[in-house]
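For this depiction, one protein chain was excluded, whereas all remaining protein chains were kept in their positions.
Naming follows writing order (A, B and C), and every chain is counted from residue 1.
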Amino acid sequence: MDILNEMKLEFLSVSQNESFARVVVASFAAQLDPTLEELADIKTAVSEAVTNSIIHGYEDTIGTIRISSKLYKNKIEITIEDYGKGIADIEKARQPLWTSKPELDRSGMGFTIMESFMDSLEISSFPGKGTAIRMTKNFEDKSSKR
Amino acid sequence: MDILNEMKLEFLSVSQNESFARVVVASFAAQLDPTLEELADIKTAVSEAVTNSIIHGYEDTIGTIRISSKLYKNKIEITIEDYGKGIADIEKARQPLWTSKPELDRSGMGFTIMESFMDSLEISSFPGKGTAIRMTKNFEDKSSKR
Amino acid sequence: MKVNFKIQNNIIIVDLNGELDHHMAQLVKQQLNAFLLKKQAKKILFDFKNVTFMDSSGIGMILGRYKELQKINGKVGVVNVTSNIKRIFEMSGLFNIIEFFTDKSEAIEKL
Partner (left out) sequence: MKVNFKIQNNIIIVDLNGELDHHMAQLVKQQLNAFLLKKQAKKILFDFKNVTFMDSSGIGMILGRYKELQKINGKVGVVNVTSNIKRIFEMSGLFNIIEFFTDKSEAIEKL
């Protein structure tokens, strides 16, 4: 499928950038004219992945988070990467309510929310190297509506 | 001065990304709690520089535009780069009302606006290599207000 | 996000405003814990009327308060949750352990 547009964003793993990341991806996605609900889903999924990089990937250090996104006809692809701690057991991490940091008020629902709000979710992670989350979402086809 | 936050953005030189670039920089700058007028100034300056990269830097081709921005206490620094045509005579290009593309309805006011809306403007350009615009703006110090 | 606290009927009413993400959840938690220490209340009601965004960090923050109050036999309630945020509450099973209300005065009376 043809790529209609493409962007890359890089920022520091500080918590005030969580809302910044949401705004950036949402305003990029807006070029595909999504519904308000589709936009809210994307914002939530981005927020989960970026927060994970800040809290779990870099823990108490400050590192770089990279987001890249591609727009296709009625579809967005979003990749969120950190170069932090990595995930040793991805299977376990994906389980609802499982968290490695209950003491920090984590609910363990991040991956479950990403999965259910987006149409696909791939996790690649190497302990000590970092984590990359690749998500896609298909938008309702407006051209077929009357 | 200490850097409070930092980001980098990369996107294609298509005209629908002009408003995207404005939103990204404005929402990053918002972390310094600028006035509405300060925000409007930044949006305008970013819009001028990005438009120039699209129209003059890459002309009819599609290339990559990079924006990087740093936040300091009461100050933002923004750099906008393209890897396009470059500017042969920077002195001339800075003059109000001078444009190389009057046939495209350019007004020649881009650099003049960037200069007067921002507190500093540096242009580095090499013909055939590309152009980088570095701008800074100081924000009103809110801590001194009552 | 702005947070306002109010005490009514021995309940700390937390009026949330804006986007409840991890950044804001941390601030709310800090302020709320300081307030709890001073006021010695055992019930918290989170008013979501003006919340425009929430992710799982919001869930974690509320669950965290629930766990703390459980130790002293307290209670946590939530009111005015709108559709998108409701889905997140549902997915995480919070509806099963925390009291949900649709009306604020009813919440203040019954929590």
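One rule holds for everything that comes next: a residue touches a chain if its C-beta (ideal position, glycine included) is under 8 Å from a C-beta of that chain, and two chains touch if they have at least 3 such contacts.
Bear in mind that the values here come from a model prediction, so they are computed numbers and not experimental data.
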| item | value |
| --- | --- |
| Partners of the unshown chain among those that are drawn | B |
| Touching residue (missing chain; options B:31, B:74, B:112 or B:138) | B:112 |
| Options B:15, B:95 or B:120, residue touching the unrepresented chain | B:15 |
| Residues of chain B in contact with the chain not shown | 15-16, 18-19, 22, 37, 40, 43-44, 47-48, 51, 54-55, 96-97, 104-110, 112-113, 116 |
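To be clear about the criterion, only the chains that are shown with their structure count from here on.
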| item | value |
| --- | --- |
| Most central chain, judged by mean C-alpha position against the global CA mean | A |
| Most distant chain from chain C, judged by the mean position of its C-alpha atoms | B |
| CA centroid of chain A to CA centroid of chain B, Å | 28 |
| Centre-of-Cα separation between chain C and chain A, whole angstrom | 26 |
| Two or more partner chains touched - positions in chain A | 16 |
| Sites on chain C at which at least two other chains make contact | none |
